[in-house]
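Shown here: the complex without one of its protein chains, the others still in place.
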Amino acid sequence: MLTILFDGIAYGMLLFILACGLTITLGLMNFINLAHGAFAMTGGYVTVVMMNRYGIAFYWCLPAAFLVSAALGAILERTLYRQLYQASHLDQVLFSVGLVFMSVAAADYIMGGQQQLIQLPPELSGRAEFFGVGIGRYRLFTIVICAALALALQLILAKTRFGSRLRAAVDDRRAAMGLGINVSAVFALTFAFGSGLAGLGGAMGAEILGLDPNFPLKFMIYFLIVVAVGGTSTVSGPFLAALLLGIADVAGKYYVPAIGPFVIYGLMIIMLILRPAGLFARGGR
Amino acid sequence: MSVITREDVAPVEDGQDDQARAMRLMRRRSRIRFFEFIIWPAAVAAIFLLPSKMLILTEIAILALFAVSLDLVLGFAGIVSLGHTAFFGIGAYTAGLFARHYFAEPVTGLLVAGVVSGILGFATSFLILRGSDLTRLMTTLGIALMLGEAANQMGWLTGGADGLSGFSLGPILGLFEFDLWGRNGYIYCLAVLFVTTMVARRIAFSPFGLALKAIKSNPTRAALVGVPARRRLVIAYTIAAVMAGFAGALLTQTTSFVSPDVLAFHRSADVLLILVIGGTGYLYGGIFGAIGFTLLKDWLSVVTPQYWMFWIGLLLVILVLVGRGRIARWIEYIPQRLTAAMGGKP
């Protein structure tokens, strides 16, 4: 019972890290970026290449995955994405689906179509018993890292100067510019950060979710579910939504395997009907 | 969507009866356009000129019908749907099950499939009345995913992941057998496409269609002038569902096979791409898009079977960056010039 809860939390946390970058671009910058999974995949492949080809330790791969994805995000933001901030949602959907297609084919071309696997360091593999509850070490690791990140993210957005600048830029672009905030730089940085987080999620998820060129397509739906259920105006909304979905999904599959897959979709539709703007919608938007 | 803006802001001429002006506007909007004279005869001529291309043309006709139905939802009612394949899939399964258990005549099956998916459309339309683009996107997507999962789980009915097979269809109207070359199949699909498009055209360019456009561009203002938004949206969504159901049924009948893939996400995405490539809001966008997309995909997947996706993706990115509106305007602009040149009234 507790093991299931634990697995659900770990799964949810992973979903959150993967999706929270999307929350930022979607909620704060109002951009439907379906190509978000491509950045996650980039992070995953960076890890795979570094570990399997160059034998670099797993721990070093995580920051590298973050940085490479963030850099890629920054480059794409500067060259392509920024031109579409004012475009319609439909345009954004098309553009990002185009990017997904390109990334899928490119990953296939460069890395081949097979599943990529990594070898975790021994201290992270296997499981341990705590008070009679069996806990996978790697899942515990995932939970700790993701929880720390979620907390940091919340603090950055709520307490730092950068956070307030970002919120100002989102609420009223022109007024923010008038106040001397470099809106375009703020957006670029935010986008890069979001992509970096996705890359980190991809690197950490490679072990649990797998990694192949279809990753961006396969998980796009899950990211969207998290964001849609959680709402896009806070960090805590998607966080709770991801946890809820993770636990519901794992528990559903454990207790009622026959209808397991319905749980996550059904939950989403019910949530959307009850709270169309997300779990913790800010009023007046 | 940018296609009609020019007409929307037609200058107000003083001293004219509003009623008459409205009538004229309606007539102008619903006039037969230049490209309609080309596309239908060309489609018929293809039966004789391109006998080896019947199968891909059939696929185009089915996709076109599917895209036209999405245009009613997206281009007219303004609902961004990522789950339109729910209706396509329901239509496909209904047609398959109907042929298997009851009656093998295709036209009957087609109508039954349309009715069933229309019912589903009506039932789910209430879910998409609220919320933002994203909420609608996710609700429609969720419905399609659930149906896909249901089709997979209900193996006793649908054959599960292996698909529904082991049925064959009788001759169309008891007269025309589906042949290996796919000729009769193509004629059948083309006929359905033509009739349905004409009906959709009639609906779209009627006051009802105008009201939809009004709701799409500004729901608040539409409500203020007394347009019953909810009812209009429900009706439009239901009609679109019926049409998508037809498309699904056609696929089943021409292939005599249904796989759960008809409910897969990529179909919803594909049809959206097709529609947007062709241009939304004038119905023929779906048809042009289906022709362009299918031919391009077929050509690319022959040239580079593994990596064609890359080039489709690149095309989309360029399309968006250059601007869909600009391209759509050209499609509209050139035929208008030609019509004018041929002495027709613009």
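Order as written gives the chain letters A and B; numbering starts at 1 within each chain.
To be clear about the criterion, contacts are C-beta pairs under 8 Å (C-beta built on N, C-alpha and C of every residue); 3 or more make two chains touch, one makes a residue touch a chain.
Note that contacts and distances are computed from a predicted model.
Colleague: Can you pick, from "Outer membrane protein beta-barrel domain-containing protein", "Acetyl-CoA acetyltransferase", "NADH-quinone oxidoreductase subunit L" or "ABC transporter substrate-binding protein", the UniProt protein name of the chain not displayed?
Modeller: "ABC transporter substrate-binding protein"
Colleague: Can you work out which residue in A:G136, A:G194 or A:P216 touches the chain that's missing from view?
Modeller: Result: among the candidates, A:G136 touches the missing chain.
Colleague: Looking at A:I145, A:M177 or A:I208, which residue reaches the missing chain?
Modeller: Looking across A:I145, A:M177 or A:I208, the contact with the absent chain belongs to A:I208.
Colleague: Spell out, residue by residue, where the missing chain touches subunit B.
Modeller: With respect to the unshown chain, the touching residues of subunit B are 50, 52-53, 55-56, 58-59, 149, 152-153, 155, 160-163, 165-166, 168, 180-182, 251, 255-257, 259-262, 295, 298-299, 301-303, 305-309.
Colleague: Give me the subunit A residues in contact with the hidden chain, please.
Modeller: Touch set of subunit A with respect to the missing chain: 3-4, 7, 11, 52, 105, 108, 113-117, 119, 125-127, 134, 136, 138, 207-210, 212-214, 218-219, 222, 249-254, 257-258, 260-261.
Quick note on the criterion: only the chains that are shown with their structure count from here on.
Colleague: Between subunit A and subunit B, what is the gap in Å from one C-alpha centre to the other?
Modeller: 33
Colleague: Which subunit A residues qualify as touching subunit B in the complex?
Modeller: Contact set of subunit A toward subunit B: 26, 32, 80, 83-84, 87, 89-91, 93-95, 97-106, 108-109, 217, 221, 224-225, 227-228, 232, 258-259, 261-262, 265-266, 268-269, 272-273, 276-277.
Colleague: Could you pull out which subunit B residues touch subunit A in their complex?
Modeller: 74, 80, 127, 130-135, 137-139, 141-143, 145-146, 149-150, 152-153, 265-266, 269, 272-273, 276, 280, 306-310, 312-317, 319-321, 324
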